[in-house]
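The structure follows.
A single protein chain has been omitted; all remaining protein chains appear in their positions.
Up next is chain A:
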């Protein structure tokens, strides 16, 4: 068993922020990478500059926001089904 106060690098918010910036830089680079190769697409939309990048970001963002909205409709208590069984 380790001590409860074993702090690692990721416990420092500053380090997490660094990782986030690192990711952002990586994203910028991969977005710019579209300049450097020729595409052989099956679909016209693939020709757009940075299509996959934009689609990935917007898709994932929309997914979470829509799912969050769906939760309002779908969410029930944890014991929802068990409780239902006791009714009878």
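Note that in this section contacts are C-beta pairs under 8 Å (C-beta built on N, C-alpha and C of every residue); 3 or more make two chains touch, one makes a residue touch a chain; residues count from 1.
Heads up, the rule we're going with is that contacts and distances are computed from a predicted model.
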"Sulfurtransferase TusC", "Sugar ABC transporter permease", "Na(+)/H(+) antiporter subunit D" or "Na+/proline symporter" - which is the UniProt name of the missing chain
"Na(+)/H(+) antiporter subunit D"
Which residues does chain A use to touch the chain missing from this display?
1-2, 4, 6, 8, 10-11, 20, 23-24, 26-27, 30-31, 33-34, 37-43, 45-46, 50, 52-61, 63-68, 70-71, 74-78, 80-82, 84-85, 87-88
